[in-house]
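One protein chain omitted, others in place.
Order of writing sets the labels: A and B. Residues in every chain begin at 1.
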Amino acid sequence: MTTWLVRRVAASIAIVFAVVTFTFLLLHLAPGQPFLPGDETPIDPRVVANLRHEFGLDQPVLVQYVKYLGALAHGNLGESFALHRPVADALADAIPNTLVLAGAALVLDLLLGLALGVYQAVHAHRLPDIGLGYATLFVGSLPTFWLALFLLLVFGEWLGWFPVGGVVDPVVHASLPWVGRVADRLWHLALPALTLGCVGAAGTARYQRAAMLDAMGHDYVRTARAKGLPEGRVVLVHTLRNALLPLITLLGLSLPFLLTGAVLVETVYAWPGMGKLAADAVFKRDYPVVLATAVTASTMVVLGSLVADVLYAVADPRIRVRA
Amino acid sequence: MTEPLLRVRDLKTYFVTERGSGTARAVDGVSFDLFPGETLGLVGESGCGKTVTALSLLRLIPEPPGHILPGSTIELEGRNVLALAPRELRAVRGAEIALVFQEPMTSLNPVFTVGDQIAEVGIVHQGLSRRAARARAIELLRLVGMPDPETRVDDYPHQLSGGMRQRVMIAMALVCHPKVLIADEPTTALDVTIQAQILELLKRLQAELGMAVILVTHDLGIVAGTADRVLVMYAGQVMEAARTVDLFAQPLHPYTEGLLASVPRLDAQRTRLHSIPGQVPAATAWPGGCRFHPRCPYAWDKCAVEEPPLAGTGTHVARCWLVQEPERRTARA
Partner (left out) sequence: MNIRAFAALCGALACALLALTETRKFASMSAAGRRFLRHPPAAGGLFVLSFFVAVAVAAPWVAPYDPAHALEIVSLQNQPPSLLHPLGTDLYSRDVWSRLVYGARVSLSIGALAMLVAVTLGAVVGAVAGYARRWVDPLLMRAVDVGLAIPRIFLLLMAIALWERVPLPLLVLLIGLTGWFGTSRLVRAEVLSLRERDFVLAARALGAGRRRIILRHVLPNVAAPIIVSAALGIGNVMLLEAGLSFLGIGVPPPLPSWGNMIADGAAHLTTAPWTTLFPGLAIALVVMALNAVGDALRDALDPRKEMA
């Protein structure tokens, strides 16, 4: 098991390295001219030449590559054109917000999706299953940002139950006691997390339903019934425990979805996370920020997939305990 | 004469097939008695309904495609199994009637230890504590001949060989000292040498614990060595029922004759292997009259038209017109 782990971690590192190299290649193969703003205001060619020299763009590619890696290793991700601050700082502020949002959405996604999937499987082909099947099909097909807009409209504007954006209340937050501050944060987190969580849960429910139905067809379920075990135990202990394994795999695959969703949902809710940072940056062609967010997102995906693989190996005794 | 432990009368289990191919009449009027302490062999080719019969006894037939027809009777010590409420049925399953399945690899849950799966029966049915249940599991593993039971109890199914897994299945079935043990092809998935060991084990356990055993198999050799009485099934019906000795000495039904003749023997002078011509018909379309008549070497016109009843002496009956008209038993091509 340990050799497998070491190899798996090494492979993950290799992938991240490859992603970094890829971004570098993209940077140099792109026909666009860096340092020209997105609109077409005229710029003195000498200024451009200066900037190119400053960023080392007039040196041979290999040298630039080594410098690039070196800079990355030191945590220097360059300077943002639009924000006029080091990219690393902007990222450091933004990442925690995205992690909180993605984390909350993931928890909601898993809990709701699991419950729905199991419920549907137990009542397979009967009315509750069919109805929920259409519901999950619909919700899972919604554009996340569109759902975000309407949740915001209904629950934020019309009903006023939730705030219409931001992480904390701009006016009151600082003066609240710590309980109030936590509550304020949760209150602001609710709608964005719900948006991402619900769409994710729809997909998870469909997947989990299939996994449960598949597990329920196995012989050991029949054995459990033949032993005279109560039906609840047959479903929740014997079947579900096996059907959870595919869910762990799904967990690893959820991260790209959550990060993609973050880009759009954060924009709608003005949530100052990595996604909004990237969305704002791309509009202004602020590519150091875009590249940095892409690399960070990829690292998260690779890490998430690694964690999922390890969890799976731990959860499945056929892998954990060698025969 | 002792009372039968299990009384089955006119059991019919049908399955609805899709695309309107009709109803598969897998078990079509099976009746038998099972007495305490005896081993009853249920023999037949695949597709004859013997496994479905075994599953029907515990109502383990999946309900949407299959159903047991009203009019069927299954009585355990006088209680109607088919009328039991779910909770009462669960109390019977695993505790009074236990089932050992054919495929030990897929029949054991891969994510739980074998000890947990055995202990579970004790916890659910006898209210044992976890510690007591675990001790009982170890005790049972020792009883079924598992080497080193204290260590093996914490193993997962994939860590054990086929023979060991089958022993675990048997141990699981014995936790509550069931009155009836149904073994569905317990050795089919195992190597020949292990087969012999498992059969020996079953015989020994039966002698020690005094339970009745229903042994479902397609292998006549197994039946010869272990069963007291035999039921030969074909096309969803019992074709012949007799004491093992009598069946092998003087088979009444042509199908049984064919089965016995098909077993290759070292001391025979044959140059070709005997086989029963034709194939087992589909359960959705049993032949009219006697179901075996298309493949029977003795069949005459009556056989295609009228279905024979089970007839013969008290302990040896067969569903064949030859019982009443033995002179027709002339060998044909």
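Just so it is clear, contacts are C-beta pairs under 8 Å (C-beta built on N, C-alpha and C of every residue); 3 or more make two chains touch, one makes a residue touch a chain.
The structure displayed is predicted, hence computed values, not measured ones.
Colleague: Mind pulling the subunit A residues that touch the left-out chain?
Modeller: 14-16, 18-19, 22-23, 26-27, 30-34, 36, 38, 130, 133-134, 137-138, 140-146, 149-150, 152-153, 157, 256, 259-260, 263-264, 267-268, 278-279, 281-283, 285-287, 290-291, 293-294, 297-298, 301-302, 305
Keep this in mind: only the chains that are shown with their structure count from here on.
Colleague: For subunit A and subunit B, what's the span in angstrom between their mean Cα positions?
Modeller: 54
Colleague: Quick one: which bits of subunit B touch subunit A in the complex? Just the residue numbers, please.
Modeller: Its residues touching subunit A are 58, 60, 86, 89-95, 98-99, 101, 103, 106-112, 120-121, 124-125, 156, 158-159, 169, 172.
Colleague: If you look only at subunit A, which of its residues touch subunit B in the complex?
Modeller: 218-220, 222-231, 233, 238, 241-242, 315-318, 321, 323
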